[in-house]
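My questions all concern the structure below.
Removed: one protein chain of the complex. Kept in place: all other protein chains.
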Amino acid sequence: MGRYVIRRLIQAIPVLLGATLFIFAIVFALPGDPVEALAGEKRQDPAILAVIRDQYHLNDPLLVQYWHYITGIVLEGDFGKTFAGVPVTQLLAGKLQVTLNLALVALTLEAVIGVLLGLWAALRRGRATDTAILASTLLLISIPTLVTGFVLQLWLGVWLKQAVGTEIFPIAGATQGLKSYLLPGFVLAGTSIAYLTRLTRTSLVETLRSDYIRTATAKGLSRRRVVGRHGLRNALIPMVTYLGADLGALMGGAVITETIFNLPGIGKQLYDGVYLREQPIVVGIVTILVLVYILANLVVDMLYAVLDPRIRYE
Amino acid sequence: MSDNPRPDTQTLTADQGTQTPSPPVKHRKKEAKPASLWSDAWHDLRRRPMFIFSLVLIAILVVMSFWPSLFTSIDPLDARTCELSSARQGPSPGHLFGRDNLGCDVFARTIYGAKNSIIIGVATMAITAIIGGLLGLIAGTRGGITDTITSRITEVFFAIPSILGALLITATFRDAGLGIWIVVFALSIIAWPMTFRIMRAAVLTARSQDFVLAARALGAGQSRIMFRHLLPNAIAPVIVVATINLGGFIAAEAALSFLGVGVQSPDISWGLMIADARSRFLEAPLPLVFPAVFLSITVLAFIMLGDAVRDALDPKLR
Partner (left out) sequence: MRVTRGARIVAGTALLALAVAACGGGATPSGGDPTAGGGETTPVRMELGEPQNLLVPSNTTESEGAELLAAVFEPLVNYDENKQAVEAAAESITSEDNITWTIKLKPGYTWHNGEPLVAQNYVDAWNYAANQDNAQGAGYFFGRIDGYGDLAPGEGKEVTTKEMKGLKVVDDTTFTVTLAAPFSQFKVMLGYTAFYPLPKAAFGPDGKVTDAYGEQPIGQGLFKLDKPYKKGTDQTVDLTVYDKYPGTKPTGWTKLQFKLYNSAETAYNDLQADNIDIQDQLPASAIASAKTALGDRYVDQPDAGIGYVGFPLQYNDEYKDIKVREAISMAIDRKTIAETVFSGTRAPADDFINPAIAGYRQGACAACTYDPGKAKEQYAAAKGPAKLELGYNADGGHKEWIEAVANNLRANLQVEVTVKPFEKFAAILDDLDAKKYKGMFRMGWAIDYPSAENYLTPIFSTGAITNGSNYAGYSNKEFDDLVAKGDQAATAEEGLKFYQQADDVLIRDLPYIPVYFYRNNSGYSTKVKNVKINLLNQVEWADVQKA
């Protein structure tokens, strides 16, 4: 097991290099001039642009730029500076916290709500409850985040505060601890909750049909034990896969939620970084996300072995 | 309820909310006739009301996509049908769903928007299911170095956040003149690793089951094991996720439209309509609600189809 983990971590190095080079190259290849984009709608003096290009090595060929970037990290721990002169590490340290908090809240909500709803639907399959749950997941899937976010902010943020006189869900910002993250966390998790509910329901229904469940029931085990110990545990594999993969997706895909709820996270930063062609920011964030994926996937793979003793890693 | 879980062929029909009694399933002997898994499934499917119902819905949507003029006499592509001064007006005779932010008829736009939305959903689903499913099957079956390499590649793709990926791809190819296919392309590239992982996980589970070991012991070849034994046992979750994803893709197109890189006017799509109507949602909800309802119905139809096919393919049910 230990050796397996180490091997996986070593394998992560080429993934990291591959992903950063890939992103570095694609941002490099984007049409448009990063420095000109800085100037907004007024044309900037070419002499000034030349100085900035020089400062950021933008005139060098792709691989030379990448070399500057990587050696900066390895030799000096320097992830570069934004065009505004802010070190990327400083910028991301603060924003990463916010996004990580948001993603973890979202993931928790997703896991709890998704599994409970899925479980409930599976046990009541074919009945009205099941239908209602499945219908609401459909609704969650087909209404985009940008709509749910805005509407929930208005209803639960503004109107509820006006109605009851105190703030229950903060409208914007991340200054009020966990409270600040509940509403955006739910909005961010929305589609994933729907997916997980359906996935849970499907796997569980599937599992509950298996022979060993029938055996367990025939043996006279209590229903709770059959479902909990035998059913759920075996149905967990696809669910855990989904959750593991979703953590990174939640972190990287939070642009719209972060914008609506004014959370200073990396999602918005990433979006701006792409628009401004700020390679250090984009690549820095992608590096972090790759790491999150690698770790989350490793944990998921470890969990496979725990959940299903037939799966082994040597 | 099911204190006594039984192999119930109709278990997953709940989307439809029906209590229709399922037709008795004929158990056929697999080896008696050289019928493939797929023809078995087809025999089974024909008897399912849910399958029929979803097919009818999909048929209506397809007709709507290709002959929208059967449903509305207004041509939304003709700018003269839009009246900016009546923008955001509620329903009125001749304009059943009201008018949108630019004063165009919402009903006609919704009908005409079906085509692009459905193409995006179906094409992306097909591409991701085939690429992700196939690679997942291969990686899960062969294991070892193949698995390692493909898994690392998916990690690279996975790690690139979907919106970033879509933005980068659409921005890079914005001049390629691909129309809505650029959206399909972008969504496929970012979505296939999910299918890959689901398939791989399912194959990993199936691989260590007795019947696979037995088949291997009997000298079955790699590809026979893969397609004959592992695929049928692992495809169910892929189909479920793919059919749900279909709706997700149609909705994701709305997010891309919101960021300015989705379907471009004068083309119409539901996602574009939703994104355009969002800013004035509180003043005029209908231009958002109607495409969203059509989107939901489409999602519903494909999910029902997916569930039915899944049940029919699942050999354990026979």
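Each chain gets a letter, A and B, in the order it is written, and its residues are counted from 1.
What we mean here is this: a contact is a pair of C-beta atoms (placed from the backbone, for glycine too) under 8 Å apart; a residue touches a chain by one contact, two chains touch by 3 or more.
Keep in mind it's a predicted model, so treat the numbers as computed, not measured.
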Hidden partner chain, touching residue among A:114, A:157, A:190 or A:231: A:157
Sole contact to the chain not displayed, among A:19, A:73 or A:91: A:91
Identified contact with the non-displayed chain, of B:261, B:274 or B:301: B:261
Subunit A, residues in touch with the chain not shown (by the definition above): 31-33, 36-52, 55, 82-86, 90-91, 93-98, 100-101, 104, 150, 153-154, 157-158, 161-162, 165-167, 171-177, 180, 258-262, 264, 268-269, 275, 295, 299
Subunit B residues touching the omitted chain (full complex): 78-80, 82, 84-85, 87-88, 101-104, 167, 171, 174, 259-261, 264-266, 276, 279-280, 282-283
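The rule we apply is simple: only the chains that are shown with their structure count from here on.
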Where subunit A and subunit B are represented by their mean Cα positions, the distance between them in whole Å: 22
Residue numbers on subunit A that touch subunit B, as the complex places them: 11, 14-15, 18-19, 22-23, 26-27, 29-31, 121, 123-128, 130-131, 134-135, 138-139, 141-147, 150-151, 154, 191, 194-195, 198-199, 202-203, 205-206, 208-210, 213-214, 217, 223, 237-238, 241-242, 245, 248-249, 251-253, 255-256, 267, 270-271, 274, 282, 286, 289-290, 292-294, 297, 304, 308, 310-311
Residues of subunit B defined as touching subunit A within the complex: 1-8, 10-15, 17, 19, 148, 151-152, 155-156, 158-164, 167-168, 171-172, 174-175, 193-194, 197-198, 201-202, 204-205, 208, 236-237, 240-241, 244, 247-248, 250-251, 254-255, 258-259, 271, 274-275, 278, 281-282, 288, 292, 295-296, 299-300, 303, 314, 316-317
